[in-house]
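Here the complex is missing a single protein chain, while all its other protein chains stay put.
After this line comes subunit A, so read on.
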Amino acid sequence: MTRVSEHINQALHDLMESDPSVHLLGEDVCDPYGGAFKVTRGLSSRFGSRVRSTPLSEGAIAGVGAGLALAGDKAIVEIMFADFVALAFDQITNFAAKSTAMYGRPVPVPLVVRCPTGGNRGYGPTHSQNPQKHFIGVPGLSLFEMTPFHDAGDLLTRMFDLGRPCLFFEDKVLYTRQMHDTGDLFRFEVAGDVARVYVDGAGPPDCTLVTHGGLVHRTLDAMRALLLEDELVCELLVPAQLYPVPHLPRLEDAPHVCVVDDGTEGGTWAAEVATALYPRLWGRLRRPITLVNSADSVIPAAPHLEREVLVQAVRIRAAVREALS
């Protein structure tokens, strides 16, 4: 068993070992600290000046990463908390992403900006957000998220192969979970980009859920309760690529689809997924796709208040039950 943070750490080691053109920059990423969440541990000791602890300068380090990429190398930039990627918004959207196209010819910018996301840790309003939605629909920019099922090394390679900047979201609670762990009831397979988690031998599902990596465990908790207490069989699809929304398989026969998204209400990833699915499933759907999001609220520091705002298993279960009732 490997913790997700250790798995990503190993993937970074392997990538930097196999590709000497890869640089990594971020605040406090060097040893012995190894990053706020220890994901970069050991890298500076092994790869020297290709790994740099930077000043507190999120905007500039995203730009420096883009510069290294423009000059023919590859760069991984760690933003300590995803909330602070707001400070790098200009460099990412107006420079890195646009440069791939605005000079009238394709310009490769192999840049990956890693963003530790999410709450349920009591860190408060500026250290708990899921800012994925703010980056949806930026031409030239792709969004990925770590899941317990996808190999981080494959994802990093894919992102660099795109030749365009990517944001890679990593949920901070997911860091502490084990890779490939679905509990006793469920099995998973990864086909193409999408992981499918299902109940072995249960027959066709009553509902297919779609979510991103950080919500997998809360969604599985809901699916477990739905199965054992409500006798509803659910299947879960987890794409690693969030945007552009990839093809989500096997939905043609799904009696119901529910998209679960940890971002706050309004302009959401869940709505983007639904927008991609409606033309395809129109005429087959029996009811509108259910969207579950965190509340339209800042994320409180106090755990009992935070819990109310963020998507929890009980909310997912209630939403599925209500839709199917």
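One rule holds for everything that comes next: a contact is a pair of C-beta atoms (placed from the backbone, for glycine too) under 8 Å apart; a residue touches a chain by one contact, two chains touch by 3 or more; residues count from 1.
The working rule: contacts and distances are computed from a predicted model.
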Practice task
Name the absent chain as its UniProt record does, using one of the following: "Cell division ATP-binding protein FtsE", "Fe-S cluster assembly ATPase SufC", "Dehydrogenase" or "Glutathione ABC transporter permease GsiD".
Solution key: "Dehydrogenase"
Exercise for the section: Touching the hidden chain in the full complex, which residues of subunit A are there? Just list them. Expected result: 27-28, 30, 32-33, 36, 53-60, 83-84, 87, 121-127, 297-298, 300-305, 308
